[in-house]
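Got a structure for you, questions after.
Removed: one protein chain of the complex. Kept in place: all other protein chains.
What follows is chain A.
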């Protein structure tokens, strides 16, 4: 069981300075202060709950600010007062915790938190800094740390340097730190002491997995628990009793899949050190771009704008949106920006919502940047803990980084896990270095991103409508890479649409659209709003188009044949695929048409419908196709989707005209 000591450091001098600290090993602190300044350390007490120690630290610090800040000296009597304050705070926290956790577990006779008050004051005299100038961290070779460690493992500061190398720019729970070190073959005997020395030297930060604070209320006080890793609070944090710290200990259920973040687990945040600076040759090699493709005029314009944003050292400018319609070739647009960041000696993160996109993207990026080390990071990936120049990660893995990347790219910013999820946005902005840049890629940016990043007022096209083509924080790419216009959906209202389908009465436009597409040898996506409608629509189609009945299939998210079915659809063994919104993005099938049955349903919002319409006409061979929105009643989102597509088309048109003129 790890125990944490709370102590107050008071040093004399003309202005009395007092500060409270939490430490897992007091001896480290003592020798640390010996090297720096003479002071008195008043020990308050110890506990095994890190969250409790931190909340007490905040409390005592606040108290000291109030009193000692105004000139009062820290006398023995005052320290005694503070000890009493700590005891009463523990008591209060214990009671409040018990009230919340009573429904979970009954511990009426025992206390939820234990606290051992210690009355001890240690006078530390200044011994001078023997180690000054010997810290090898700055000069340590990029990967040679292990060698150094093996040669002189007794030297604590070398262990420290190696740990810094490994934990550089990561945010990890204690268990993850241990497993990472084990994987790297580094054996450290007193890990917590060394990590704590780093914390004291202000090179790292540690926090409890779940932080808690007593919130004063007018009616009654309550305990506020917040997960330090994902930032969730309230219902997401579950109260329980923990056998590790033998105290009341809450854990976070929102990020449980990444390991248990709880009150007694330390959570380490390590800033990126200066050891990353590498030689110019090396950088040139890493940033080498080998790509034979060519941009269209619009693409090169957008790519250049994004590159300028990354290269721009202006501090306030940290977010940028590339708004490119479906099929504009978004991935290629990134290459100049990534090159720029790599050449500046930074690391790059590309975050995408889904694992299959990670797996598809990684080899592509690897081919284009042969000199850089590219890793794919997802839940079951084996290279999760490796060092790299370019990291391609799924959303949740981003949570394990702390100010590590110079450039973070978020692909499909409007897709499911990111959309409206403060946890993931928080994780992303934490993964960016202090001076780093965040780049969003989207075909249908959500309203809040548009509001924040699409600045009105500057447009080369003058009266080009509501959306400006570019600003300091965004660039808009309204046309596809092959230059043809986006297919415009046709909206048709059919009375009693769902009833007709249910009772097998004919819906002429639906059947005609599907059959004419099939007769032309095209494939058809049929989107429905709910999973239980898949079978209904499928059997309906099979009844009305018996000639093609064998080539139809339905797929939904929980379908265990999902991959096989989608593959069969790609290989044209199926010609009609009835599906929900799961296939709205990512799947590209040349020569296909789309029908949405029930476009008025709330799951089909504007973005979703634009994405669905974007499935059609993506390849160069077949740039047109038909998109049909069938709705049972009037709805706004299909109309808005059509309006957005029309707007994009007219913008693209004007761009072409303008280029023709100049």
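Heads up, the rule we're going with is that a residue touches a chain if its C-beta (ideal position, glycine included) is under 8 Å from a C-beta of that chain, and two chains touch if they have at least 3 such contacts; residues count from 1.
We take it that contacts and distances are computed from a predicted model.
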One chain of this complex is not shown here; going by its UniProt record, which of these names is it: "CubicO group peptidase, beta-lactamase class C family", "Putrescine transport system permease protein", "ComF family protein" or "(2Fe-2S)-binding protein"?
"ComF family protein"
Per the touch definition above, residue among A:19, A:117 or A:253 touching the missing chain
A:253
In the complete assembly, which of A:179, A:221 or A:244 touches the absent chain?
A:244
Taking the full complex into account, find the residue in A:170, A:262, A:330 or A:654 that is in contact with the omitted chain.
A:262
Those residues of chain A which, in the complete complex, touch the missing chain:
1, 104-105, 235, 238, 240, 242-245, 249, 251, 253, 256-257, 260, 262, 264, 558
